[in-house]
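Below is one structure, written out as structure tokens, with a few remarks after it.
As you look at this complex, bear in mind that one protein chain is not there, while each of the others sits in place.
Naming follows writing order (A and B), and every chain is counted from residue 1.
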Amino acid sequence: MGERYVSFSLANGHFCVPVNQVLQILRRENLIEIPKPPPYVEGVINLRGNIIPVVNLRARLEVGRGEKGEHREPDPRKRRVIITRVGSRSYGLDVDEVREIVDIDESGITQDATSLFGARADFIRGIARRDESLYLMLDLPRVFAVGRDMPGTRAGQS
Amino acid sequence: MSATILIADDLSFMRMIQKEILTERGYTIVGEATDGREAVEKFKTLHPDLVLLDITMPNMNGLEAMRKIFALEPKAKVIMCSALGQQNLIVEAIKAGVKDFIVKPFKPERILSAIEKALKVS
Partner (left out) sequence: MAVAGIDEARLRKAFLEEAEELCQKLGDSLLALETDRGNTDVVNEVFRLTHSLKSESALMGFTALSELAHRMEDVLGSVREGRLVLEKPVMDGIFAGSDLIAEMMAAISKGGSDADFDTTAILQELFLAAGRGGGSASETAAAPTAGTPAASEMELGEFEKRQLTEARDRGEALYKLTVSVDPAESMKFPRAYLVFFNLELVSNVVKVVPPMKGEPEEDARYATTTLLVTSAGGDEGLRAAAAVDQIAGLRIDRCDYDGYLASARSGSAAWLKAHPERAGMPPGVAAGMPPGVAAGMPPGVAAGAAGGMLQAAAAVEKTTIRVDTRKLDDLWSLIAELVLHKSHIARLSDDLGHGADVHEVREELVESFDSLDKISSGMQQVMMDTRMIPISVIFSKFPRLVRDLSRKLGKPVELILSGEETEIDRSLVEALSDPLTHIIRNSLDHGIEFPEERVRRGKSEKGRVSVSARRQGGNIVIELADDGRGMDSEQIRRKAIEMGISGAAHFNEAQLLELVFLPGFSTKEVVTDLSGRGVGMDVVANRIRGELKGDVVLGTQPGGGTRVTLLFPLTLTIVNALLVRGDSQLYAIPLTDVDSTAKLLATEIRGEEGSEYSSWMDDAIPVFSLGALFGKGRHKTEEYFATVLRHGDSKAFLVVDELIEERDIVIKPVDDLLNTQRLFSGVSVLEDGRLVFILDTSFIRRERV
């Protein structure tokens, strides 16, 4: 019995989130900037009257570090914001490109904690293999728990 | 002796379930109607012993249909199917003479016992 995921790319990496946590996918033009944004917040999106914070995934996952020079600029026309819902709260994810819906089988997931693509391991639930691609499965509740990180577990220390 | 019943509900899924439950108990379903108008028509031509009427139907709701049926036959036996929160409609139906009402979603025992009781009264 497989589960479906929405996959997307971010700074050379492939990630995915469960389909039932995805509310909507919007173009990035809808992003509104806010003054002195808190860490990891890219801006907000006004979705039918609800002000939804959009998380800067690059910063949050800390991808793209140490890849200076090889860094491929994302095609701005392909950038999207994926509106996800975790529990009763909705957040947006700023991604480079939304790819496709994939079926991932339980058997294809490894809980290997080593990070790929330079992403912070504690935000990754597991790694799924499908065909020839590897997808990092995001642990959304963790990703969104900004401000509740325990002091002392900053990047590079885990 | 198996009583004849007319089922009126705009949802085919609902009609299917009601039909299954009732036929298994031995009742004869003489007809099905998908809206109030059809229910009244079929009542006129088929003369069922009892009518199962859903309140919310297009082209004449259950309440209207029921009133028309009672106008044709004051002693008609009608059981109204309603959803939670339709109190005022049910009260209207009671005032008009409905024998019993069932709240959706219903358990099979409920609908059967209601029909049984309604048919028992002469």
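A few remarks follow.
Everything that follows uses one rule, which is that a contact is a pair of C-beta atoms (placed from the backbone, for glycine too) under 8 Å apart; a residue touches a chain by one contact, two chains touch by 3 or more.
What you see is a predicted model; the values in this text were computed from it and never measured.
The omitted chain makes contact with just one of the residues A:15, A:123 or A:144: A:144. The missing chain, though absent from the display, is touched by one residue of A:50, A:110 or A:133; that residue is A:50.
Contact between chain A and the absent chain runs through residues 1, 20, 23-24, 32, 34-41, 44, 46, 48-53, 55, 85, 87-91, 144, 146-147.
Even with one chain removed from view, chain B keeps its contact list with that chain: residues 10-14, 16-17, 20-21, 24, 56, 58, 83-85, 87-88, 90-91, 94-95, 100-101, 103-105, 108, 110, 113-114, 117.
Assume only the chains that are shown with their structure count from here on.
Here the CA centre of chain A is 54 Å from the CA centre of chain B.
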